[in-house]
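Just below is one structure, and these are the notes that go with it.
In this view, the complex is presented without one of its protein chains, the others remaining in place.
What follows is chain A.
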Amino acid sequence: MKIKLLLATLGAILLSGCQSDDERPTLVVQRFFGECGAVYGKSIDVGKAETECGIVTTMLNRFAAENPDINVKVNIVAWPGYAQLSAQIAAGDPPDLVTMHQSVISDYQARSLLEPLDEMLADAGITTEMLTPAGQRGTIKDGRLYALPWDTIGRLWHINTALMAEAGLMRNGKPLLPRNPEELIDHARKFKAATGKPYLVQAQVAAPDYLVANLYTYLLAQNAVVFPDARHIRLNTPEARKIVGLYRTLNEEKLTTVAQDFPSATANFVNGGGGIFPTGTWMIGPYEEAARSGTSALKGYAVAPFPQLWGQSAAFVDGHGWVVPKDDRSSAERKAIVRFLSFLARYNSDWTRTGHLPAFNAVLSSSSFTQQPHRRDIATMAATGQQLPGFVQRQSAIQGLIGEELEAAVSGVKPIDRALADAERRVNELLSQI
């Protein structure tokens, strides 16, 4: 009898362990942007946080602190985390909110794996008109909003003005930027002759998307129709050949760094290794800080959108957004999501300290944004920045395929014509299988 009682008690204890006593709605937030718990693990002062990781970590901490009635669980995934997300969705266990590049949204939206967010955003007090044109273009698919746009990210020319001055490429305190491809080569040669350093710092190793951003930008500048429809790409064109030819000349004459990966190129620029580093908006903060510190080899710093080498001014942009994968959710869980979306919108201004452009018009015109260094120089990108057409799926895989062929073309391994034809064939084959 005693043994039976003991077993029954033991069983009851074990079973009680299986039952959760937390009846709050659970919000599983999955994000990339890195792990920085050691520095920001307990921080809730969003205004004092710096860097993508620091700001997003602090924001999530703050949301959890402000909403004790919601059980917030945060999954930090290695960038970009889409393989993990796909596996979670395939297993029927998706998170509630996920960071997603706007260029990736079409993949999931076309397979009906994402919730349209129009209603939830309206409940959170967010209307389409409040969003920047670039933010809208990145998140509206088939007339519906599939994400809360969070920023606009694009490539800029980060410029070492001290070295540009040494090369005689400054006028009235501003860098003299080329107005056509011939002028770019001319500037690059002058720069190298004067400083002994390459004009461009570029990440050309293990960074296939790097060259693709240049190609897309200058194709958009020439009004080229890159994707005539959802099943075809048009790459082997005179416009594309001109662009790739320019970058090949830069490589051939060693007017650019050729053997650097992204971390090396990033460090090389701050160490005064070259004149201009065409890279993302997210580097404005660190480079501005380095230039101001006085201890770095970066003695002067300016930033500008890509120069207009062909046709018109253009910028190929992407952006981050918050999406909600489809799942069965209770009313309380949906309300928790709405609160989170509203919270995110409130802190969009803080996010711009990363260097990214805001997703909200009000932030774009606010002094908290415009008074940050160099932001006035790049603010136009939030309106003019263009993405690929919304019907183009697998944009990340497509960038990988094109980047691989561009690497071969720019480094001289393949003739430009053949590389572009191969890229076109490979992308068309991929698109035909969707």
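By definition in this document, a contact is a pair of C-beta atoms (placed from the backbone, for glycine too) under 8 Å apart; a residue touches a chain by one contact, two chains touch by 3 or more; residues count from 1.
In the analysis below, contacts and distances are computed from a predicted model.
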Item checked: Candidate names "histidine kinase", "Sugar ABC transporter permease", "TusA-related sulfurtransferase" or "Acyl carrier protein"; UniProt protein name, chain not shown -> "Sugar ABC transporter permease"
Check: Which listed residue, A:26, A:136, A:342 or A:411, touches the chain dropped from view?
Finding: A:411
Note to self: Considering the complete complex, identify which of A:44, A:397 or A:421 is in touch with the unshown chain.
What the structure shows: A:397
Item checked: Identified contact with the non-displayed chain, of A:48, A:73, A:111 or A:179 -> A:111
Item checked: chain A, residues in touch with the chain not shown (by the definition above) -> 82-83, 86-87, 89-90, 107, 111, 113, 204-206, 208, 257-261, 264, 267-268, 394, 396-397, 400, 404-405, 407-408, 411, 413-414, 426, 429-430, 433
